[in-house]
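Here the structure comes first, spelled out in structure tokens, and everything after it is commentary.
The full complex has more chains than appear here; those shown keep their coordinates.
Just so it is clear, A and B label the chains in written order, and each chain counts residues from 1 on its own.
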Amino acid sequence: MRGMSAPVFTAAELAQRFSLQLHGDGTAPVRGVATLAGAGPGQLAFLANPRYRAQLAASRAGVVVVRADDAQAAPGAALVARDPYVAFARIAALFERVPARAPGIHPSAAIDPGAEVSPDAHVGPFVSVGARSRIGPGCVIGPGCTIGEDCTLDAGCELQARVTLVERVRLGKRVRILPGAVLGAAGFGLAMDAGRWVNVPQLGGVVVGDDCEIGANTCIDRGALEDTVLEEDVRLDNLVQIGHNVRIGAHTAMAGCSAAAGSARIGRYCLVGGGAGILGHLEVADKVTVTAMSLVTHSLREPGEYSSGTPLTDNRTWRKNAARFKQLDALARRVNASTQGSPE
Amino acid sequence: MRGMSAPVFTAAELAQRFSLQLHGDGTAPVRGVATLAGAGPGQLAFLANPRYRAQLAASRAGVVVVRADDAQAAPGAALVARDPYVAFARIAALFERVPARAPGIHPSAAIDPGAEVSPDAHVGPFVSVGARSRIGPGCVIGPGCTIGEDCTLDAGCELQARVTLVERVRLGKRVRILPGAVLGAAGFGLAMDAGRWVNVPQLGGVVVGDDCEIGANTCIDRGALEDTVLEEDVRLDNLVQIGHNVRIGAHTAMAGCSAAAGSARIGRYCLVGGGAGILGHLEVADKVTVTAMSLVTHSLREPGEYSSGTPLTDNRTWRKNAARFKQLDALARRVNASTQGSPE
């Protein structure tokens, strides 16, 4: 959606556009989307999680997106989808307000003479672009972004605001980066010499595949000798830290505040929970899920879900149990001694 | 305090101004504040924590703020307060140097013609303001801030420097945001379709109540269908992550690096420790304290203090105990078997 006037669709139009099956009144108008509980007559809602089924009958939504077996329970028109959440996402995109970004370079921008900016890219105010960097067609560079030297943005990238590409960052097509993210800063490579730190030069870059999205204030360091790599369609949430030389497989998603230390290799279709950590130089197989705030301390060769940590309890209970954790090995030895003969 | 000349107060003036009881020499001058250990004759210090009582007699402070039963032990003049820390905070504010921010818009700022800026707001250099955004009276927008479209700042807000309001962010009165914070970025809403991620449009906004403060490089995502909400007087420290649709009750404080995942509802007067996490879709009651680096994995219906994790020990001890954690269920089963008849 561009501009101010809100679009209107009928249920039948949406059914046709997204190949969904229509139940009920095809003329029902859809002027926006909302939750089942919050939607009114001109709005479309969805039911994906069966837990919320009770909300369906009570909803005032004019149109709902549901699975086939929920269609009868819909209070108004229904659009039947195999995956209602995906169908809803596609319909909702019709109502996104995308600010118009006219091609051209804001007069305040500081573009190095040795940089190349596609004539149909948009470069906002207070943007700087360094030598030998290239910004491809259709890119949108928001206010205050800093693009250093030797960076390449393929077609259709969006740097929303105040994004920094330090140096040697190559973005594929349609990469979207949220405000405050920093890509291509020097990795944390240090050697101790005679009691003082020596920097290990970080000569690599960052390569980001097509359709990746990088969250706000997230950091992706450039590689030491080779590149830090995100394959296509990787999704990083906010405040994520990716160390130098990490490789993240296609379609992997990492939630807020998670981190991967230097040279970790993460597979495809992995899900890393919020605040989880992956130590350096480990390998994580495809389709691994790490639950929130877990720490991966060894390579994971098999797909599956992994966890660490202890359950939350009231502090008094926790204190008693935590104190016993410090005696756990001694406790186990005593049990072993007193139940000798039992298999450990 | 505005400008360069340091103010001077007498003990008696401070007693009157803040309704404190004066003991000793009311003419004692106060030119600044300091710790008990560091204060000199022209300075005021305070004693709030009884642990530091031994420092009181040895202090060279000209004036001290204390509880009634410590007044006799004061080496010089004393101001008696029910809560010395609060009284000290109010007195110390007299000595804060607040940079003068003249009303007006810096010539470098890029203000959309469709934005409204109150004539007595201060807009610093390299600020951009998008269409349909409104900046209220007395607001201070520091250097490099980016305010997108459809944002509203009520009176007296301060965006210190390089703050980003992406879109649809509404700030109440006197909201203060520290450098690098990002409010209103798209929440991490994803659906998997045929092996690729589909973005779920994030059509909501962020609503921040009066007197909230947001720390440096903290991120608050905008809601998917409804708004992400901070009620009044919420305090977020640095590097905090707030997911989409989260609601945080009034007067709740979250320490550095803590996080609340999407749709979590946190009560009023909660304290969330540094690095702690709250999973999505949970409810946390009023007056809950979560200790540092704990993970809240289920809703908390009762006020109180909650914890998870294990105690810190030397690594060798930790390794032995941690290895036993992996056998804990087996160990418990053996104990149960060998002590059968005992209540579990």
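We adopt the following convention: a residue touches a chain if its C-beta (ideal position, glycine included) is under 8 Å from a C-beta of that chain, and two chains touch if they have at least 3 such contacts.
All figures in this text were calculated on a predicted structure; none of them were measured in a lab.
Count of copies in the whole complex in this file: 3, from one repeated sequence with 2 chains shown in place.
Methods note: only the chains that are shown with their structure count from here on.
Within the complex, the subunit B residues that touch subunit A are 108, 110, 126, 128, 130-131, 144, 146, 148-150, 162, 164, 166-167, 180, 182, 185-186, 188-193, 195-201, 203, 217, 219, 221, 225-226, 239, 241, 243, 257, 259, 261, 275, 277, 279, 289-291, 293-298, 304-311, 313, 317, 320-321, 323-325, 327-328, 330-331, 334-335, 337-338. Those residues of subunit A that touch subunit B in the complex are listed here as 32-35, 38, 83, 85-86, 88-90, 92-93, 95-97, 99, 106, 108, 124-126, 142-144, 160-162, 178-180, 211, 213, 215-217, 233, 235, 237-239, 251, 253, 255-257, 274-275, 292-293, 309-315, 318-319, 322-323, 325-329, 331-332, 335, 338-339, 342, 344.
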